[in-house]
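See below for the structure under consideration.
A single protein chain has been removed from this complex, and every other one stays in its place.
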Amino acid sequence: MNTEDTADLEQAFQIRIDKEEKIEPKDWMPGEYRRNLIRQISQHAHSEVIGMQPEGNWLTRAPTLRRKAVLLAKVQDEGGHGLYLYSSAETLGVSRAEMIEALQSGKAKYASIFNYPTLSWADIGAIGWLVDGAAIVNQISLQRTSYGPYARAMVRICKEESFHQRQGYEIMLSLSRGNQAQREMAQDALNRWWWPSLMMFGPHDADSAHSAKSMRWKIKRETNDDLRQKFVDQSVPQIDVLKLEYPDPELKWNENRGHYDFGELDWDEFYAVIKGDGHCNRERIQHHVKAHEEGEWVRDALKAYDAKKKARHAA
Amino acid sequence: MSTEKLELFEVFIRSKRGLDHRHVGSLHAEDHQQALEYARDCYTRRSEGVSLWVVKSADIVASQEDDAESFYDPMDDKPYRHATYYQLPKEVDNM
Partner (left out) sequence: MKLIMSDLRDKDLLLQFTLRLGDDALILGHRLSEWCRNGPFLEEDIALSNIALDYIGRARMHYSYASDLSEGEKSEDDFAFLRECRDYQNFLINELPRGDFAQTMARQLILDVFYTLQLEQMSQSKDATLAAIAGKAIKETKYHLRRSTDWVLRLGDGTEESHNRLQAGFDAIWGYVPEMFEQDEVEEKLVKLGVAVNTKDLKPEWEKQIGAILKEATIDVPQQEWTVRGGRAGFHTEHLGHLLSELQYMQRSYPGLEW
């Protein structure tokens, strides 16, 4: 294909995007759009799957049978969401095996918040409430993303995620209405998870490497800073209901802006954790590699059994 | 590290009796039987369906975007296939 043809195709592609038409798997798309999507969707999928670990850490220690069942269903859902997302990325011509290899070799990223440790039961509440809460704000926006399979996966995920946030907040409510030890546990969890949750929306728009192009192609629909503000605005009244102290002394309603003001994020910490200074960076990947390697003989057995079955069939 | 070579299957769910099966996503499995079971476990955790189909992704033949002009455009100039094409007196307009 010569450059002129490509230019035409790119123009037709952009017109389609501008008209809010979805892009579907067999459509022509610029190579960079495809690569951008694969990067974002696979990162999203890896985040769901790696995200099973910090909460999975409390599956055997949940305080009641009801909480145990809810948490297991929730962590299982994260796996399911990873599956939906891998499935939508696979429509772009990348295999799940390739994506997993990229994760395990460190080429692909996952949400850095999962490098933080879960130290108390309250962390399970804070993750559901804040981390899932932040994820939902982002995902609601992504229901309108331009790539059809990704948008449809988001619709499905958003529908399922609403219980995740509610169960987390419910844990926080129980703790906040409990005794002093429980309230301290809740406050400590809020203090530790608040800032990393705000960082989930990524760097400021001006510093975001992929933002501009992703917005033009409508892979992303709202900017990092807008989504972050939305999350702060929805969360502060929820902190008030819990009667917990603000994790940020600068959190304050701003009448003029019609939004809450909040303090500057510690971007040094953000990049340090991404680069490997988090408590669990190594553990998360090692855990994933270990489970994957321990599963290898199982997957091999499936292939071998299938081959034997086909051979018997043919005979 | 071995790469996962389980086959890819597309999953379709009938959400309730009387409705069509709808595509919901895909999964990896060894054969149709296992794909059906995983479809149950992965795609109907909230009673989303009363019937499941699984189809090997490789078995699906899809029309290409290049074909669109010859496949679909010719249908655009046949408005007489649509009910709204016909003007009827008000009295019988909900025919």
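Should a chain be cited, it is by its letter among A and B, assigned in written order, with residues numbered from 1 in that chain.
Criterion: a residue touches a chain if its C-beta (ideal position, glycine included) is under 8 Å from a C-beta of that chain, and two chains touch if they have at least 3 such contacts.
Because the structure is predicted, anything quoted here is derived from the model rather than measured.
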> In the full complex, which of A:R67, A:R152 or A:R192 touches the chain missing from this view?
Replying inline: A:R67
>> Touching the hidden chain in the complete assembly: which of A:G106, A:G178 or A:G276 does that?
In response: A:G178
> Hey, which of A:Q53, A:T145 or A:Q187 is the one touching the hidden chain?
Replying inline: A:Q53
>> Across the whole complex, list the residues on chain A that are touched by the chain not included here.
In response: 49, 52-53, 56, 59-69, 72-73, 75-76, 79-80, 82-83, 86, 121, 171, 174-175, 177-179, 181-182, 287, 291, 294-302, 304-305, 308
> Going by the touch rule given at the top, which residues of chain B touch the chain that is not shown?
Replying inline: 4, 6, 27-30, 33-34, 37-38, 40-42, 45
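Keep in mind that, in the parts below, only the chains that are shown with their structure count from here on.
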> Which whole number of Å gives the spacing of the CA centres of chain A and chain B?
Replying inline: 28
> So in the complex, which bits of chain B are touching chain A?
Replying inline: 1-6, 8, 24-28, 30-31, 34, 42, 45-46, 62-65
> Of all residues in chain A, which touch chain B in the complex?
Replying inline: 26-28, 73, 76-77, 80, 83-84, 87-88, 90, 95-98, 100-101, 104, 153, 156, 160, 292-293, 296, 299-300, 302-303, 305-306, 309
